[in-house]
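Every protein chain of the complex appears in place save one, which is left out.
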Amino acid sequence: MSKTTEKVRKTLARRYRAERRFKAFGIVSIVIGLSALLLLFGDIIGKGHSAFFEHYVELSITYDPETLEIEDANDPEQLRYGNFEGVVRAAIQERFPRVEERQDRRALNALLSTSAGYELRDRLEADPSLLGQKETLWLQLDDDADMFLKGSEKQRENARLSPQQREWVLDLEAAGETRSEFNRSLFTSGDSREPEQAGILGAILGSVFTMLVTLALSFPIGIAAAIYLEEFAPKNRFTDFIEVNINNLAAVPSIIFGLLGLAIFLSWFGMPRSVPLVGGIVLTLMTLPTVIISSRAAIKAVPPSIREAAMGLGASKMQVVLHHVLPLAMPGMLTGAIIGMAQALGETAPLLMIGMVAFIVELPTGPLSAATVLPVQIFLWAGSPEQSFVALTSAAIMVLLAFLIAMNTLAVVLRKRLERRW
Amino acid sequence: MDTAEKLDKNASGRNHAEEPLIDLEEQPMQETRYPEHTVGTPFVDAPKMRFRDVNVSYGDTQAIHNISLDIGKNEVISLIGPSGCGKSTFLRCLNRMNDTIDICRVSGELFLEDQDLYDSKMDVVELRARVGMVFQKPNPFPKSIYDNVAYGPRLHGLANKKFELDEIVETSLRKAGLWEEVKDRLHAPGTGLSGGQQQRLCIARTIAVSPEVVLMDEPCSALDPIATAKIEELIDELTESYTIAIVTHSMQQAARVSNRTAYFHLGRLIEVNDTETVFTKPEHELTEAYITGRFG
């Protein structure tokens, strides 16, 4: 046995300990990263899942013309000003006849959502013969009562209900006159001050319009720029400068693009605030580098032999590009565009700058009507003090993440399906 | 793996190399030209390294079939053959560099003196300190010349004092014939040397650990003729203290530097003989075809 071997043997134990330690650090790091991911998703789902359901109470409603102040249910004018709230109040007071104090009655009324009145109006409008009739209906509860019913024992203690109100709600629950239903308004209405009536449809539409603008602009422009840089650009300083700019823009903080939008598009060009069109343009500028970079990679992946073959048949450079390179690179470009869109869909900061942060109840109708987008809606709700907005925010986050996951899955599938191996 | 096991069984019955060519009628046509066993003299007395029925496979493809070979003490054995014949794969088994490839499976007996290379008790770090390796492309670390050579000794704790380390570095560089060229710039980066110098640096780096065996995987393939000549000279000098196994593409090189030559063909070891015999009167037709340049 040589001297080397002896010396090496002496160090082995120490060195293998170091090896194990190092490896353990690596595993711990990965575990930290992955558990952060799990924690984040678990927390959001834990907080948000309850918002997909809400509680209704069963009440017997009398469409009393006197209370409603409606004589003719076919007259839209009368319907609009009808006192439907009064009917709802009458119904709940009928359910708890012993409540007589004015203050107590008000507390009782507060258990029901203000949407109950709208519901009755819609029913009456649809069927005017209901006037003067009686019917039993499931009406939406106010968010505080809803939270109370959803909560565990411990959460119930912290609910924002008075002892009296708790008694009533528990009474209703015990009598089986409450039930939990899928929260339709979450997906069918715009923003609202009342958590139980607030929905994300407005924000989703805003996001859709914004994304349409972004896609319509960034995809063609990105591809054109990529084609120019890969196929036509001469090797000179100007081209280098363009490349430096693209690479830098990819790393410029997104809020800076918001400042650009505010100063140039809003102040200078006088474009309207809060509209998806401007949001889409700003996000286009932001995602363009991503689209260009991935499109260039896709073009680069097309082997030169294809170009040479077409060139050899007498095709012009532009024909080679449009007939051969572009179709072959398209899957890669599409993937890049989808990833860019996903990035834009989750972006918030630049949109705050251009005023897409307003409280907007109406559903947007096009890229020029005031709107907000899903992430901004999340931001707005996250700042609301009501407890039930926390669940709502988490639910909106789940919807946003679902969209993002769908888009990224689509990108992956697209890449797998259409990718060519050369 | 399956094929490898089968081959193992086939081979275990008969054991000697001097078997005649296999019967034509028993074997499918394409196999006919392979000898059942290596021809020539694959075995020596008191070998430094001993291999019996070595099979290597990557996933489902078998790269090496049933190789049995001895490497004698202080000899230079060269492994030649057309590209893809498995000679590099075989070489990389000798200090278990194949461990870095996940799908690589090695079976058979591989011994360094009396120790089984693939035994669970065999420590791969210790093994590689005893069986060093020089690679095809010069791969100096992006460090200074001194640090390149001192890397191994530092790892293995071969020097306790600074002057000991200096001494190891100097002797190694001298042995590699590089000392005179670099003694004034020991702290310049090793990547700044010319290709031939880089390869000699890598050799110095390897012998700084005082290995018993040095494996060289086409050490001159990336070098120009003059640098190649220097490395060949160096190999000649190193024979005195080391056992060397060298994979080479160049038959002239094999003829110049080695005592024995092993000819590989498509993962099989066809013939092992004294270098002179291999190049003057090869025993097997495949060897002859290769030597005379009919393929390769």
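Just so it is clear, A and B label the chains in written order, and each chain counts residues from 1 on its own.
Throughout what follows, contacts are C-beta pairs under 8 Å (C-beta built on N, C-alpha and C of every residue); 3 or more make two chains touch, one makes a residue touch a chain.
Throughout what follows, contacts and distances are computed from a predicted model.
Per the UniProt record, the absent chain's protein name among "Fe-S cluster assembly ATPase SufC", "PA2779 family protein", "Phosphate transport system permease protein" or "Aldehyde oxidoreductase iron-sulfur-binding subunit PaoA" is "Phosphate transport system permease protein". Only one of the listed residues, A:L186, A:L205 or A:L285, touches the absent chain: A:L285.
For the chain left out of this panel, the touching residue among A:A110, A:L130 or A:I242 is A:I242. For the chain missing from the display, the contacting residue among B:N74, B:S107 or B:N139 is B:N139, taking the whole complex into account. In the complete complex, the hidden chain is touched by one of B:Y151, B:W179 or B:F279, namely B:Y151.
Subunit A residues in contact with the hidden partner, per the touch definition given at the top, are 8, 15-16, 18-19, 21-23, 25-30, 32-34, 36-37, 40, 43-44, 47, 220-222, 224-225, 227-229, 232-233, 241-242, 244-249, 251-257, 259-260, 262-264, 267, 269-270, 285, 288-289, 292, 316-318, 342, 345-349, 352-353, 357, 375-376, 378-379, 382-383, 390, 393-394, 397, 400-401, 404, 408. As for the chain not pictured, it touches subunit B at residues 95, 97, 100, 102, 125-129, 132-133, 135, 137, 139-143, 151-152, 155-156, 202, 205-206, 209.
Criterion: only the chains that are shown with their structure count from here on.
For the pair subunit A and subunit B, the distance between mean C-alpha positions equals 62 Å. Residues 123, 125-126, 129-130, 155-158, 209-212 of subunit B are the ones that touch subunit A when the two sit in their complex. Those residues of subunit A whose C-beta lies close enough to touch subunit B in the complex are 2-5, 7-12, 15.
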